[in-house]
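Removed from the display is one protein chain of the complex; every other protein chain stays in position.
All chains are identified by letter, namely A, B, C and D, in their written order; residue positions are counted from 1 within each chain.
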Amino acid sequence: MESVGYYILGVIVTIIVAFMVGMTYMGLSRKITARVQNRKGPPFYQNFIDAFKLASKETAIHHGFMHHAGPAFLMVASIMSVLIIPVLNDGKWFPNLNFDGDLIFLLYIMVFGPLGMALGAGQTGNPNSAIGVTRGLSQMVGFEIPWVMALVALMMQYQTTSLVDLMAVQQTTGWLMFSSPFAFLAAVLAMLGMFRYSPFDIVGAPTELASGPVSENGGKYLFTMMSSGSIFAFAKLTLYVDLFMGGADNLIELLIKTFTIYLIPMLYGMVSPRYRTEQAIRYFWGWPLFFGFLALVHAMVF
Amino acid sequence: MINDKNSQKIADFIKNWARKHSIWVLAYGTGCGAIEIPPTMTSRYDAERLGVRGAATPRQADVLLITGYLTTKTLKRVIRVYEQMQDPKYVIGFGSCTINGGMYYDSYNTIKVLDKYLPVDVYINGCMPRPEAVLAGFGKLQQLIAEGKANGAQKYKDDHEYYRGNLRKIIGNKYEMPLYNW
Amino acid sequence: MVGSPVLLIAIPLLAAFLIPLFGMVWKESVRIVPGLVLAYLTYLSASLYIEVINTDTIVEIIAGWRPPWGINLVFSPLTGFLTTIMTFMGFIVWLYSYRFKRNVEFEAAKKYFIFLMLLVAGSVGIVITGDIFNQFVFIEIVGISAYALTAFYTGRDSAEAAFKYLIMGSLSASALLIAIIIIYSQLGTLNMAEIAANIDNMNPYYRIIAMIFFIIGIGVEAEIFPLNGWAPDAYTEAPGPVGGAFSGIVAKAGIYAMVRMMFTLFDIAGPMKILIVIGLITLIVAETSALRQEKLKRMLAYSSIGQMGLVLVAFGMGTKAGVFAALFLMLNHAITKPMLFLSGSFLTFNTTEKYIKQITGMAKKMPVVSIIFVLGALAITGFPPFSGFWSKMAFLSAAADENLLFIMATILIISIFEVVYYFRVINRLFFFEYDDKISVEPHKPGFNGMIALFVLAFIVLMIGFYPSSVTGFIDLAADDLLNTHQYIDKVLQLGQTIIQ
Amino acid sequence: MKEIKADLISKIKASFDNVTEKDYDGNRLDFHVETRIIPQILTYLKVNLGYIHLSHISCVDWLEDGEFEIVYIVWSPEDKLKVFIKTRIDRETGVLPNIDMIWRQANTYERELKEMFGIEVDGLVAADEFLLEDWEGLPPMRRDFDTEAYADETFWHRPGREDAMDVREAIIERSREEIPDFAKKYSR
Partner (left out) sequence: METILTIFIIFIAGATGTYFLGKLSGILRSVIFITTLLVTSWLFFTAVSPDVIIEFEIMGILMSWGLTPLAYVFAIIVFGLAIIIGIYAIKAMEGQRSLNFFFANFLLSVMAMFGILISNDLISFFIFWEIMSWSSYFMVVLNHKDVQRSGITYIIFCVIGAYAMMMAIMIIYSYSGSVMIGDFISNFHAFSLGMKWLLPILLLIGFASKAALMPLHVWAPGAYSNSPMSYTALFSGALSKMGVYGMVIVMIMIVQQIPDGYWIKEVIAWLGGITSAIGTLWAIKQDDAKRMLAYSSVAQLGYIIVGVAIGTPLAMMSGLFLAVMHGIFKSTLFMVVGAIERQTGTSNFTEVTGLIRKMPWTFLAALMSIIALAGIPPLGGFIGKWMLYESLMGSNHYLLIIVIFFSSTAAFLYCYKFLFGFFLGQEEKEWSHVKEAPAMMVVPMIIMAILTFVLGVFPGLILKPINDGMQFLGYVSTDNRFWEMSTIFNDWGNQVVMEPIVYTIFAIFLFFLIFLTLKGYKNTRYVTTKDISSSGEIPREDENLTFITGFMQPFFRAVAPVMKRQIDKYYTSFGKGLEALFDFTRRIYTGNGQTYALYFVIFVILLLMFRDSLF
């Protein structure tokens, strides 16, 4: 019984940490974007205020059950991924639900949420939502390919599908970022799409699509989505750190590493205009795919 | 605990503080006023530092910003957009057209006084108001929110018949307006 | 002994001449007498056949002249098998046309049945005779009655078709005659057994020439390419049951004559390239032509030609398995193709043009006939569990034994076309809406016609579900065909015993 | 340009009766024509002379004459010339020929004319409500429609504008511009 309680406690703490970190990162990104644009920008805790305000909205509407449950699907995906990705090396953090952190399971559970939310967006009957969803899914096909190539290269090179094993490998061989540079490049370029920052933000283009899939969501629904987004961001960043940067031994190291990774899509986005969907797909099937191939060749040769 | 007045007060205070610092604006750019929004938002005046931020759809927005004259035709849409917004919600009338018709005082199809049709919380005077004035307007709104006085939505709910009656007067009975739906 | 093989020829010939006389007494007898005759023939043939299987080949001597001088009839497992099929099919055709022709006036019916009798008599004669000149005579009898039946409707097109048939028939007759003359001049005999026994003594040059003329002469009846130009027209223009009779009786007789010539007369051992090549070309041309036909009967005619090509290929392999497959194919074709012709002519009864599109959606109006048509189509395209499958399987197995992979592949590919055009018709029949503008008025099938179709359908299903019921007979027939020496011995030995 | 104009005038005059032209400086040329030949002359211009672009259909309300003047503006990318085809119809009974078979987009202008001036167009497609929703009464662009009175009657005015000055006198003084008689009644 103790262990069950310990597990549940671990789960809750992990989720809270992920939420806080994700929110802060997003706030920081707004701040940094503002500074890059020579603005003062909102305070770094602005996102917390926004989230709180959304949560305190008094009324809410929904267009049916799927719309109502959409954010819950999203939450399932983000929390499941945060539970499966080991936060720190050697199980120093709560052991969680990680089951060795199976990467294929992770890949699939990560699309569970977007698909569920897409169903919610679909039920609103808002054409903008549906258009946004189709763009998002198309773009997903785009970036999944190099991303999977990178993962497959790693998995086959080290003969494991377990994230824990990959982290353990890095304890001896050093960061995979250096030993498998092409996989890292492909994965990083795919990450640009995964975070949906500019130039890959056509999914929710505010003026064109009225923020796309979320255009009918407000109040508690948007709040849930926002929280899920931040948890998911944390999960993805941790995944990258675990995969390529040797994981982290403590929370501070984790924060530094994740933030470094986070800077890449953020800074890339700040200086890029927006791609159309097919341009985005072609982008991902250009250099990232090439790097993915190189990663596979690298994995085959070594 | 929940019925406790003090804790309710504290909760209200926190909520209002959050609402005050997070104002998502749906700019209904009907008239020439829309041109003043970009400078307000961009680096020169940077409204985002106050927590003011654009929202794309009424479902997410807190503030409906009416930037200019409203014809009878757009008025219907604006009211619908307002009703689609979720509580708590505020209206800012922007420019003299919303106050007294401005230069369209004798036009056959623009309304002259916005607050007959929507519960305006803050008017921003000027033709056009400069970004400074806009920021001042937001500041005033924040102040009202913090004090808990920005209760236009409540007014709209309470005096719904009055607002709807005014609307009926100009659009006639032909146009099917849905019932009140936030 | 229940009777003599000679009766198989004599009775129908006699009946043919007596029918007009009977007709003077009682008009209906014109229709009934042929049926009785054919029924008796079937019975006779079948009982003789069973006897032959159980005991030994019957060699009947006509007019006391011993072989090799006189004409003799050979009723062996092979000929008995074919004769039984032919007489039976003749009976089925009669059964079908008994009422089918009722709306035709007396004179026409009389002619029709006379020529049908002649056709059966001639075909049976071709099969059981042991003398090539006699065979030539029977071929002519078949030919003449076939011309007449083709021109039965006395329209312009029928006459043209009959005329074409006549041209080809005449040419073939002359070729056949040339071949007979060559052989007679070389060997001095017309008896098949005698020829077969002495064929090695013949000048090889003349031998080949004779063979070529034989092939050409018989090829017209056997519908080989390119001598089958008459067939599509004749099948199309002749009445439906006649088409059935052509494919079920005449073509079989032609094939038999050719095979007998190749196997026995010229005693070619091993694979016969000529038959394979001709058969394949016939098959390919016929089946591909059938794919583009717009008339139902014409399509069936091409299909019939194609099947004959397949039979020739099977014979051409020259092995036991090949002959077995060929005979099996002949049997199936003899049953299935008349079934298609007969049901097809019910379907297109009220049209003169017999376009395929005119039977669109007919299954709603004539379900049973349509189902029988489909059964025939499935059987002839070789879908299990219907009869055609087993014969196709036997054929492929024989080809595989001989390692003729290319032929197997070709025939299977050609079969795809066959499937396509048959299924197009099935689709039209069953899976299109009945359309008053295109489709013809349905005709209520007669009772006797339905019985005929049911009998055929029953046989198709019986062979399909239990092929062993016929394979034993076919096996014996195949043995009989291949065993040339036995044939020679049987015929000539008989002559010797009489001499002694 | 001169030659083009002269050529055009001669061609038009050769083909149509009762055409009067008025030349302007630059790339503009006016023709006054009868209403009934409007489709023919526009077709002629479009098909034969290369005036393939319909810029606009406009209307002037000649209240005093009891007529509307309809102006069709067409443009030739080759000649670089704007041709105004003007015609007058009766204010109350006049019917305009439909030209949307010549230019599909003319439909938009015709609907606008119908709605804003109340001009009947022969065989107008989609003659229902266009810009104004639920408008009843006099079309608002007619000059006998009293906008201010309508606004006063329909809309609630916020008080405080009563002391606004009429600036027309000052304008007349400064620019020496004459106010036409019919406009005088709008002066405060």
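Keep in mind that, in the parts below, contacts are C-beta pairs under 8 Å (C-beta built on N, C-alpha and C of every residue); 3 or more make two chains touch, one makes a residue touch a chain.
Owing to the predicted nature of the structure, the values given are computational and were not obtained by experimental measurement.
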Item to complete: Would you mind listing the shown chains in contact with the chain that isn't displayed?
Response: A, B, C
Discussion item. For the chain not shown, which residue from A:180, A:215 or A:230 touches it across the whole complex?
Written reply: A:215
Fill in: Touch with the omitted chain, as defined above, among A:53, A:135, A:196 or A:257
A:135
Worksheet item: Looking at C:118, C:132, C:258 or C:396, which makes contact with the chain not pictured?
Response: C:396
Response to the item:
Filtering C:181, C:405 or C:462 for touch with the omitted chain leaves C:405
Response to the item:
Touch rule applied to chain C and the missing chain gives residues 160, 163-164, 167-168, 171-172, 175, 208-209, 211-213, 215-216, 219, 226-227, 229-230, 232-233, 268, 273-274, 277, 284-285, 288-289, 291-293, 378, 383-385, 389-390, 392-394, 396-397, 399-401, 405, 408-409, 412-413, 415-417, 419-420, 423-424, 427, 430-433, 466-468, 471
Fill in: Residue numbers in chain A that touch the chain omitted from display
55, 57-66, 68-69, 71-73, 75-76, 79-80, 83, 97, 99-100, 102, 104-105, 108-109, 111-112, 115, 118-119, 122-127, 130-131, 133-135, 137-138, 140-142, 144-145, 148-149, 152-153, 155-156, 159-162, 165, 210, 215-216, 219-221, 224, 276-278, 281-282, 285, 292, 296, 299-300
Worksheet entry | Touching residues on chain B - with respect to the absent chain | 57-59, 74, 76-78, 80-81, 84, 87, 178, 181-182
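The definition used in the following text is that only the chains that are shown with their structure count from here on.
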Worksheet item: chain B to chain D: how many Å between their CA centres?
Response: 39
Worksheet, complete the sentence: Distance between the CA centroids of chain A and chain B (whole Å) is 35
Worksheet item: Which integer distance in Å separates the CA centroid of chain A from that of chain C?
Response: 79
Response to the item:
Chains touch in the following pairs A-B, B-D
Discussion item. Applying the document's contact rule, which stretches of chain B touch chain A when the two form their complex?
Written reply: 14-15, 18-19, 21-22, 24, 42-43, 46, 48-51, 53-57, 59-62, 86-88, 181-182
Response to the item:
chain B residues touching chain D in their complex are 72-73, 76, 99-101, 105-113, 116, 166, 169-172, 174-175
Item to complete: Would you tell me which residues of chain D are touching chain B in their complex?
Response: 131-134, 136, 140, 145, 147-148, 150-151, 154-158, 160-161
